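Shown here: the complex without one of its protein chains, the others still in place.
Then we have chain A:
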């Protein structure tokens, strides 16, 4: 880590921050002036969320190793439990806690 000087490190961190902030602020900057949003953007705002939550749900699984013991069974079971508990009780904390506990038991004691 002596490759980079302190200034260079700051620039790299600054670039990462800048990239993040461009992506976060851009829609608000583009569409701040006109009080009425274009129809297409209103449409996107209404259809994107469900697609994006679906995308995040898969994105969060990206580090799962398919060659690990169980070959994904642990994830499938824990997600199923989370979904069923949530459909039955509709209590966010309960569904998340139970799903996570089941998953931890699976990977620590069953699929290992």
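Note that in this section a contact is a pair of C-beta atoms (placed from the backbone, for glycine too) under 8 Å apart; a residue touches a chain by one contact, two chains touch by 3 or more; residues count from 1.
Quick note on the criterion: contacts and distances are computed from a predicted model.
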### Task
Out of "Stage 0 sporulation protein A homolog", "NusG domain II-containing protein", "Proteasome accessory factor PafA2 family protein" or "AzlC family ABC transporter permease", flag the one the UniProt entry gives for the chain missing from this complex.
"AzlC family ABC transporter permease"
### Task
Can you list, in ascending order, the chain A residues touching the missing chain?
1, 3-4, 8-9, 11-28, 31, 37, 40-41, 43-45, 47-63, 74-75, 78-79, 82-83, 86-87, 92-93, 95-96, 99-100, 103-104, 106-108
